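Below is one structure. I have some questions about it.
Here the complex is missing one protein chain, while the rest keep their positions.
A, B and C are the chain letters, set down in written order, and residue numbers restart from 1 in every chain.
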Amino acid sequence: VQEPSCHPVRVGAIRVGGPGLVVMAGPCAVESAEQILGVARAVKAAGAHMLRGGAYKPRTSPDSFQGLGRPGLELLVLARHETGLPVVTEVMDPRDVALVAQYANVLQIGARNMYNYPLLREVGQAGLPVLLKRGMSATMEEWLLAAEYIRAGGTDTILLCERGVRGTPSMARNVLDLGTMVLAKRQSGYPVVADPSHAAGRRDLVIPLACAAVAAGADALLVEVHPDPDRALSDGQQSLSPEQFVALMGRVRQLCRLAEPVVEGGE
Amino acid sequence: VQEPSCHPVRVGAIRVGGPGLVVMAGPCAVESAEQILGVARAVKAAGAHMLRGGAYKPRTSPDSFQGLGRPGLELLVLARHETGLPVVTEVMDPRDVALVAQYANVLQIGARNMYNYPLLREVGQAGLPVLLKRGMSATMEEWLLAAEYIRAGGTDTILLCERGVRGTPSMARNVLDLGTMVLAKRQSGYPVVADPSHAAGRRDLVIPLACAAVAAGADALLVEVHPDPDRALSDGQQSLSPEQFVALMGRVRQLCRLAEPVVEGGE
Amino acid sequence: VQEPSCHPVRVGAIRVGGPGLVVMAGPCAVESAEQILGVARAVKAAGAHMLRGGAYKPRTSPDSFQGLGRPGLELLVLARHETGLPVVTEVMDPRDVALVAQYANVLQIGARNMYNYPLLREVGQAGLPVLLKRGMSATMEEWLLAAEYIRAGGTDTILLCERGVRGTPSMARNVLDLGTMVLAKRQSGYPVVADPSHAAGRRDLVIPLACAAVAAGADALLVEVHPDPDRALSDGQQSLSPEQFVALMGRVRQLCRLAEPVVEGGE
Partner (left out) sequence: VQEPSCHPVRVGAIRVGGPGLVVMAGPCAVESAEQILGVARAVKAAGAHMLRGGAYKPRTSPDSFQGLGRPGLELLVLARHETGLPVVTEVMDPRDVALVAQYANVLQIGARNMYNYPLLREVGQAGLPVLLKRGMSATMEEWLLAAEYIRAGGTDTILLCERGVRGTPSMARNVLDLGTMVLAKRQSGYPVVADPSHAAGRRDLVIPLACAAVAAGADALLVEVHPDPDRALSDGQQSLSPEQFVALMGRVRQLCRLAEPVVEGGE
């Protein structure tokens, strides 16, 4: 009954899909140097392995904050320099892939873009690992075939991220579909990441859903953390405060070991 | 971040919603003395606390096996006498409630009958704890108001059972909606039970979903076990063999403690 | 491309599933003599063929108005005597079937009870046509097998009623699934009824959805009409006023002919 192993994806000194859970945490959007540095230090101190944060944000309304763009990428690099945490960040436009790839360690494809095939081909050529979120109502087959577009571009270091599906009368914004997550890993051999923040859509469900995902076999978590969630420019209602993130890490450590850096030459 | 406590429901020497996880296991349907006794012994040996099994089965087709009826109830009592495991069994018809209540320890309302208000009122008058499954696409409000029908009948020892919801492109038959499970407990104070078997609809997802539910905060699990799943008269494709159930219990014990019998006078 | 014919169901002098559209209209619940007589006269004057109205109401909360019960049935008979309109009314409890059958011309099974198999068997033995609503998230196969439970009881005069399904991000409360309605008729040979009121869940969508259903091939419509919708004891937000029902009939007449009474001996 042990879940079959997958092909680990190396990001810096960390292996996603190897032994131990990987935690990626940070704000929905990069807002300022103070904000991203504060969060980066806090999540690093709590045990996170990677920093997430968006410089290009796919917002439902054209009048909402769309991200800082290139200056946001520069702030992510600043935070990486200070904390050593590799950076996961989203890219939305095939014309931006080369630029974003200069700054990021992992390129994220958001749920809204899972069917954006020109973008998938382009990120597949960028030479970086890709975190591919499942579309809001995508079947597993569509999800794995979207990964094939990335692979057709030349990349096979892919992380599949389950972030919940629509279409149910759930109290969560989306239902975290852990059964499909488990089978997607079994069938594809890619490591799987769970995003309890977007599944929950509300802060008070993030910890139980994170624990559930870990127990079901997630290789990594992707968690939204903001220094002052009620003032976040996006997704504040589902972001944890740094203190709540510490609590999450405590609960998760009761369920499993965290990943440890690969010691070069030491294996 | 500790989940708030609920009002435990006492069944025999066991408290559901107290410290420790309660496991209810057994076949979808009672088929024969040999079958139910064999399963009861096996799940008891593996650590289960209660025996589940149906004598009245709500089957999609009128031509499918509909359960043994009263002789099935007698076989459940036989298994209880031999193993000491209290019995959870379904009732579908308000005219059968008084009869089933003579045999059962917990009356189960299936997902198909969550909106069957005359039945809910009737089980509410039977003087036994009721396990109320969430309807296939019920909202949390509808589920908790269905519990109100039971309470209006006179019973407040209610267990809310999440068994997955329809309407998503999941690889599981239904998506186990753990967020709603958590909030239903917080809002109502009733203990919550997860049914990974009906959520999964396929054997190979039962263990990961059971673990997920426990990590999210389920007070109990309801699991289908059959001595020979491929020959089961119903739900065979989602039933665990006794060996697989032992594996499930092993995995669950890594995540939490199991409930222990209440020692009278010793508290 | 003409839709195949079905087995018409005779109700009084009207054939559902014969040439011409049948319209069943009336309030969600019978509230008083004045209310039901007023609506019955109004819908008759506008061209409706049958009167709908509930004496037993399956309400989400036990604290909501549950229907007048037997006095409600007597008021329906009063309205039938005055207008000549046959009566469609819901039954929820197998123990009430014999009683309701003394008053009704068509027994209605609501969406909440589509999986209530003891009830289906019982109405199948009552010797009256049955209007079977599709469950909120039922598959076509489940719906047609529910009809088999009725047929197993002895009745094959069955009307299948599509009332919308859950699980989509629609602005309507439920999405009227006209494709499944069409195929259910083709496969089973039963006439099909559309309920635009419960699909819409809001008054301002009832007319367009009624027209859509007729154009797709519905044999009958089931429409909620109330003399003063804003004061209705149930479902007011989706009920048409008598004036709005006249407008609906006008629109529907532009799309198709209405059914005419069968002249005995004259065919």
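Side notes on the structure shown:
Note that in this section contacts are C-beta pairs under 8 Å (C-beta built on N, C-alpha and C of every residue); 3 or more make two chains touch, one makes a residue touch a chain.
Fair warning: this is a prediction, and the values are worked out from it, not measured in the lab.
When you scan A:Gln35, A:Thr89 or A:Asn113 for touch with the missing chain, the hit is A:Asn113. Among A:Gly18, A:Pro58 or A:Gly236, only A:Pro58 touches the chain that is left out of the view.
Summary of contacts with the chain left out: across A:Glu34, A:Glu82 or A:Glu141, the touching residue is A:Glu141. From the set C:Pro71, C:Gly154 or C:Pro208, the residue in touch with the chain omitted from the display is C:Pro208, counting the whole complex.
Listed by residue number, the positions of chain C touching the unshown chain are 1, 3, 137-140, 165-172, 175-180, 182-184, 199-200, 205, 207-209, 211-217, 244, 247-248, 250-251, 255.
In the full complex, chain A touches the hidden chain at residues 58-63, 92-95, 112-113, 115-119, 121, 135-137, 141-142, 145, 148-149, 152, 166-168.
For chain B, the list of residues touching the undisplayed chain reads 166-169.
Just so we're on the same page, only the chains that are shown with their structure count from here on.
Inter-chain spacing, taken between the CA centroids of chain B and chain C, is 36 Å. Inter-chain centre distance (chain A to chain C, centres taken as mean C-alpha positions): 49 Å. Looking at chain A, one finds that residues 166-169 touch two or more other chains.
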